[in-house]
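First the structure, in the form of C-alpha cells, and then the observations on it.
Here's a slice of the assembly, chains where they normally sit.
Labels run A, B, C and D following the written order; every chain starts at residue 1.
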C-alpha cells in the first residue's frame, strides 16, 4: 500500500523540484500517500543521518543535496549504493545527461543522481548606469578595481555559490597549472586574488548581502552565476536592467543538485523512492527545472527546451532571462567544480591567505 | 556636602503629615525640639511613631507640612544631607559586613581617619558590650546582639540629632537598664537632641525631658514625664499611661477639682477632675493604686491573680460585670469577695466618651 | 525510632546530606544520563584524530597560529562585550527599579532577547549598512560625508552581542537588585552615605554573587558566538571565532574528531574564566539580602 | 556639587537607555519594513509594500505546523527545566555537601561544551531509545543545556531569600513540596521569570540539537529560519526578514505575556516602593 515519504532538502532544491515530486504522488497514489518535506542546512545533515543510522532508525527517505553534503555523506558511507545495484531501473546515464551534468554525475559514484544542473559561472553582474565598460579579462577587472577601490566585490567563497564559482573559474582564465588542485596548482590564481584583495573593501558572508550592495549602489560589479542573475531580478532584489558580463574565453564551472537515499530505509519505501527517481529523470519532469531561472537553465538531461516548461516558468525566463546565455553555454567549455576535498582545501586557503588579510590592515 | 543638622539649635515640625494611600498615618504633627532635649515618643502600636521618625530622617517624603532646622527647611533634603543618626526598629544591619564594619560605616562615610574610626568603633562596641562579637556577621548574632549593633552604629557617628526606634526592645532587663544609662550618658556628652520611640513607659519616664503621646497619627499630649504620669489630659492618654481601670459613672458632687462619682458601687468614688464636662464621666485608676481596703467603695469578686514579683496583680469583676485590675500584697483566692479602693489624689476623672 | 540508628543519620545531616540535598538528584541524574555519555564520547573522539597520535588534534591546533589565534580573537570579543553589558546593566537597573511604571520600559529593554541572531544580523546589515538609516541620517545632518562601515568587521559582531547580551544581563541584574531590602540603603543614607557610596558599599557587594553568575552565563554565550560572527563579521579574519573554527572542522571538513578537540579547547578556556569567577564568588558574602527583622 | 554630578550621571544613564532603545527599535523597524517591502534600494523606504514574502514563507515552510510545534516544544522545555532545575538550584544554594564542586562542574559542562561534540552521540542515544524523531526527543535534547542553565542561574536568587522565612513555613507544616509552591516560588518569581525566559530563548534558538533530534514533523522554527539564511540557492532578503520577524514574534509573545502577568522586581522592592 502507499507509503509516506520523508524528503529532506538541504540544497534549496525543492524550490525547483517540488512540483515534479508532487506530480509523482498525483500519478502514483498507489505508491505514495504523502510527502513530508523538510528543509535544512547542509552541514548538519551528515551528523543527523549518522546518528540515525547508528541507532538503526532512519526516518529520512529521500535527500536533495548539493555537492558538499553529498561528498560528506559519501565519505562517511551514509548513502545507499544505487548503481550498479539497481541499474536496471535506470537508462544509460551517459546518454541521458547533458555532458556537463554527466561530469557531475560521475562525482556521485553511483550513490546519487543529478536532478538538476546549470553551468553557473563565473559571471560579473554590474549596474550599467555606473559601469560603462565592463571588464572582460581578469586583468581588466583588477585594473578596474584598482581604479575604483571598493566597487568590486565577491562574497566569501565558503558561504556563496557565486563567490566560489568566481574563484574556481579563475585558474582556467589565468592558465594555472592544475585547475583541480587549489593547493599546489593555483599559483597564479592565488597571486591574483591577493592582488585583487587590496582593492576590495570586505567580503560579505552570503550572496544575498552582496546582491543588496550592488543594488543599492555601494558596489558596481559583483560576481554572479546564471541563476543568481535571473532569479533575483525576477524577485525584485536587483533592478531588472542590471547587466551581466563574461570573461573572454572563460570556462563554465558547473553546479548541480543530487538526489540520494540514506542507507537503512525500509525496503517498501526504497522501492517507491527508486521508482520516483526514475520518474524525475524523465523529460516531462525535467522540464520543471527551469523554474524561475533559479538554476538556469536547470534540466540535467538532453533535449529539454523551454517550451516544455510550465507556462509561468516560460514567461519568467522570457522576461528576465538573457538570450545570450544559450550561445554562451553552447560555445564555452564546461568543467565540473572542485571535488569536496579540494573545495574545502580551497576554502581554507582562501580564508587564511585572502580573507584573513583584511585583519592585518 | 554640608550636614544640615551640624550645630543646629532647634528642630521644628510644622504640621508634618504623611499618608499611605487613603490612610493618614501622620496628621499634621507640630512640635519643636531644642538642642539637648530628650524627647520620648509614646503611643499605641501602629499610631505612626516609626512613620514620624522616617519622615524626620528623610526616608519617607511628607504628604504635607514642613520640617525646619532653625531657619532652614529640610524636608526636601536627602537623608544623607540631614546628618541624623537613626536606630531602625528592624535594625537594617548590612548583612555582608561584620559587626565592626557595620558600626564603623557611618564614620567611614564621613571620611573620618582610619585610626579615629578604630577608636570610636571600639568605644561604641564597648558601650553595647559587643567587643567579643566584632568579627561576626549580623546573621550570626542573636536578636539582642543585632539590636545592639544597630545602636552602636547610630551612636558611633555622634550625630547632633539621634532618632531611636525602640532601640532596647529586644534586650533583657539588666542590659536594658545599662543601655539606658549609656544612652543618657551619650546624649548628655554630645549635647545632641534625641527622639526616642519606646513602648516602655519606664524608659520614657526615666529618660525623657518631654514625652509626646501619639494616637492615630495625632499628638494627644506633650509634657514632662511627671505631667504625663500623674495627670494625663485625656482619658485615652490615661488609659495608655497605665490607668487600666476605666469605670463609667455619673458625677454627683464637685468642689473645685475634687469630685465624687457614682459608678454604681456601694459608695461613691472620690477623685480629681481632669477634663470633665457634663455629668457622664469615666474614672481612671492604675491597677497599682487599687488595693483591697476594708472600707473600699468597690465590692467585687476576684477572677484571677498573677504574681508580679513585688506583689500580686489581680482581676476582679464588679457589679454589672465591670472588669477591675488591682494590686494586693497577699494572695487572694479566685472567687473570693473583696472590697477595693484607691487614694482620691490618684483617681482621675474624665468626661465620658473619650476612652477608646 | 531506635537510638542506634541516630548517629548515622546525624552525621549524614551534618555533612549536608538530607532531604533537601536530594533535590539535586533529578537534575544531576538527567545530566549524567543524557550528557555525560555523549560528552565522554566526544572527548574520546577528540583523542582519536584522523592522523597522528592521540594528541594529534591538539598538536595540530596549537601548532597553527590560524587556529590557536581564534582563542584570542574570541576572547577579544567575548570579554569586553560581557563586561560592557554588565557595566551598562547595573546603572540602568539601578535607575529602572525606582520607576513607578517600569514594566513597559523593562519589556522594551528586554525585548532584544527575542530577536534571534538572524533578525539582529539582518537588521544591523540593513540599519548600519552603507545605505542604512543610520548612515543616511548622519549624512543628511552632515556629520559624515560617506558611509561609515559598522558591519562586516569586529564592530558588527560586537554591536550584535551588545544588543542580544544587554537584555540578558539587564534582566538578571534588575531582578537581583530588587531583591535587596531598601531599608539597607536607607540605613546607609542616614549614616551619610551618598548615592555613589551606597551603591559601592551596599548594593554592589550584595549583588556581586549574582553578577558573578550573570557574568559566567553571559560570557559563555558571548564566547560561543557563531552565526552573527559569520553574518556580521569577517569570518575569515578578525571575527574568526573559535566556534566558527570548530564548525568549519565539523561541517566543511567533516572532521568530527578535530571539531571535538576544538570544542574541548573551547570548553577549557571558558572553564578557566568561569571557574575563576565562581571561585572568587565564594569569597564574597552570599546570603540573604535583608537587614534584620520583619 | 554632588547632586549636580549625580544628575549628570542620571542623565547619562537615561541617555544611554534612550540611545539603546531608539537604535534597537530602528534596527527592528528596518527588518519589519523590509519584510513588507517590494524592493528597497537606496532610499528611505521601500518602493511599495506587499505581504507576499510572508505568504510564500508560510507556504514554503508550512509555518502553521512549525509554529505550533515550536510553541509546544518551547513550553514543555521551559516548564520541565524549571521543574527540574529550580529544586536542584535550591539544594545547591542551601546545602554544603561533599562533592558539591563536582556537581557544579557537572552542571557547568553542558553550558561550556558546544553541542558540536555531544550533539551527534546524544542524538544517537535518543534515536536508540526511540525518542528522537518525535517531539519528545527535541524536548529532551533541549533540556540538556537548559536544565543546567536554570540551575546555575537560580542559585544567586535563592541565596537572596532569607532562610528564616523558609524555616517559618516548615514549622507551620509545609513539607518541601508545599514550601516550594507556597513560599519559594512566589518569592522567586523574578528569578524564575528570568530563567525561564532565557531558557525559552535558548530553546527556540537551539538549532543544532533541535535539528539533530527532530523528526520530519517536529522541526521548529529555527530550522526553517536557518535554512532560509544559510541554505544554498537564491533567496530574497525580504523573505529572510519575513522569517526573522515571524521568529521574533514567536518569542516576543512569550515575553509580553510573561511580563504582563509577572513583575520582574521582587516583592520587597515592590512593597517598599509603593510606600515611597
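Assume a contact is a pair of C-beta atoms (placed from the backbone, for glycine too) under 8 Å apart; a residue touches a chain by one contact, two chains touch by 3 or more.
This one's a predicted model, so the numbers in the text were calculated from it and none came from an experiment.
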Review point. Using the labels shown, what formula gives the copy number of every chain type across the whole complex?
Key: A x1, B x2, C x1, D x1
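To be clear about the criterion, only the chains that are shown with their structure count from here on.
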**Study point:** Minimum number of chain-to-chain contact steps, subunit C to subunit D
**Key:** 1
Check your understanding: Quick one: which chain's Cα centre is the longest way from subunit D's?
Key -> B
Study note, to complete from the structure: Note: subunit B sits from subunit A at a C-alpha centroid distance in Å of 90
Practice item. Would you mind pulling out the distance in Å between where the CA atoms of subunit B average out and where those of subunit C do? Key: 54
Practice item. Quick one: report the Å distance separating subunit A from subunit C, using the average Cα coordinate of each chain. Key: 38
Practice item. Identify all positions of subunit B at which a residue touches two or more other chains, and write them in rising order. Key: 1
Point to revise | Residue numbers of subunit C (touch at least two other chains) | key: 131, 181, 183, 194, 231, 247, 250, 256, 287-290
Exercise for review: Would you tell me which residues of subunit C are touching subunit D in their complex?
Suggested key: 15-28, 30-32, 34-39, 41-43, 45-46, 88, 91-92, 94-95, 97-98, 100, 102-103, 105-120, 122-124, 126-128, 131-134, 136, 163, 166, 168, 171-172, 174-183, 194-196, 209-210, 212-213, 216-217, 220, 224, 227, 231, 243, 246-247, 250, 256, 259-260, 263-264, 266-267, 270-271, 274, 278, 286-290
Revision key, fill the gap. In the complex, the residues of subunit A that touch subunit C are 42-44, 46-47, 68, 72, 75-76, 156, 158-159, 201-206, 209, 212-213, 216-218, 344, 347-348, 350-352, 354-359
Check your understanding: Within the complex, which stretch of subunit C touches subunit B?
Key -> 181, 183-184, 186-194, 197, 201-202, 205-206, 284-285, 287-294
